[in-house]
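Left out: one protein chain. Kept in place: all the others.
Read from first to last, the chains carry the letters A, B and C; within each, the first residue is number 1.
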Amino acid sequence: MSNKADPQANQQASQQSIAEHAVAALYQRDRASQQLGMRVTECRPGFARVVMKITGDMVNGHQVCHGGLVFTLADSAFAFACNSHDRSTVAASATIEFLGPARAGDELTAVASERWRSRRSGIYEIEVTNQRGETIALFRGRSHEVGGPVVT
Amino acid sequence: MSNKADPQANQQASQQSIAEHAVAALYQRDRASQQLGMRVTECRPGFARVVMKITGDMVNGHQVCHGGLVFTLADSAFAFACNSHDRSTVAASATIEFLGPARAGDELTAVASERWRSRRSGIYEIEVTNQRGETIALFRGRSHEVGGPVVT
Amino acid sequence: MSNKADPQANQQASQQSIAEHAVAALYQRDRASQQLGMRVTECRPGFARVVMKITGDMVNGHQVCHGGLVFTLADSAFAFACNSHDRSTVAASATIEFLGPARAGDELTAVASERWRSRRSGIYEIEVTNQRGETIALFRGRSHEVGGPVVT
Partner (left out) sequence: MSNKADPQANQQASQQSIAEHAVAALYQRDRASQQLGMRVTECRPGFARVVMKITGDMVNGHQVCHGGLVFTLADSAFAFACNSHDRSTVAASATIEFLGPARAGDELTAVASERWRSRRSGIYEIEVTNQRGETIALFRGRSHEVGGPVVT
């Protein structure tokens, strides 16, 4: 909605619209996140919240959620946050701290926030919590912009 | 097979047998690695090689293999290597460097090697390569022994 | 100062006193931080702020502050924060992202915050900024409690 009286509000609305379109376009092509049942429940410029239910097919040999799938949830939230500026951006590196187990039936939420961004790189922090608000993992990722828009 | 003349060879054979039983038991319970089509093609004490074919369901919004699934392959190899001593062991933390894209149809191989081990902790390095021998990712994990055997 | 009417305020004051004594004791024995001219300007339970001036002896071959000394500043802040509960605690691992150069004459500030803590482990995040408020580095550390008090 245009607002002649407040150019800053207009710019924010425009950036929010860019973020929503970029994240929607990325999600639509992201068969891995879809197959794992992830849903993007919120996005803003530099921010994304993604939810995933842990199924019986996601447990590892210790009968808890495979750490790789906890990472994958965080990595998807990272991807949506760092592509929210509609510039094609990939992960260069990531670190994860596993703080507690997730189990089949749990619903995990990953919240990704932009911590720093330069012309080509960015740092994002992602926290993964369960339905009781307990922290399951902390993830930090470094992004690298490869150029070109996300929305084609 | 017992060998009265060579106690060192006997001990090595015994540790190899322990590794094979522990990895087989862990894999049999690991529905996530099975669902993703991973196969353990080699294991030794402190070592594992795991292979995974990238399917169309594993691509992300940039049309390359989701980085989380590359991580998951490395993490499984890490798990098999650090549980090969038949002591229940989980990941405490991990770092990954993404060095090149993997695509649908590629076959990835993760090789996990024990770099250091103390009473309760260990450091493992995992390299992920594709079918042309190109390095896709480098992963380093810190393990934490939680106690109890893997084989029940 | 005792406050019969407010036991929660009493407990907070007591924890603050413990933090101040533990950090003071640790700093007094920490010849490395002293030699590098670091000063602890604030401490609370799970929190520390440390300041260091970059001297000409701290520059590397590219004529900017040696990344190792930026790390050392962050690592000292991490140490003061994770020992603030008066339980002897050391670093198990750390990751650092170098985001911008520091130069001779700059004054750097490292702020360490406790992000998560269990019985024996903790995760701390440290941000290093310069005198203009620009972020120089982001550091994340995992602590390991070795037992025994800091104050002897």
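Things to note:
Just so we're on the same page, a residue touches a chain if its C-beta (ideal position, glycine included) is under 8 Å from a C-beta of that chain, and two chains touch if they have at least 3 such contacts.
Note that the structure is a prediction, hence the values are computed from the model and not measured.
By the touch definition given at the top, subunit C reaches the unshown chain through residues 25-33, 35, 56-63, 65-69, 71-76, 79, 83, 88, 90-98, 150. Those residues of subunit A that touch the chain absent from the view are 92-93, 95, 121, 142.
What subunit B contributes to its contact with the hidden chain is residues 95, 97, 99, 115-116, 118, 123, 135, 138, 140, 142.
Operating definition for what follows: only the chains that are shown with their structure count from here on.
Averaging Cα atoms per chain gives one point for each, and the point farthest from that of subunit C is the centre of B. Inter-chain centre distance (subunit B to subunit C, centres taken as mean C-alpha positions): 36 Å.
Among the residues of subunit A, those touching two or more other chains are numbered 95, 97.
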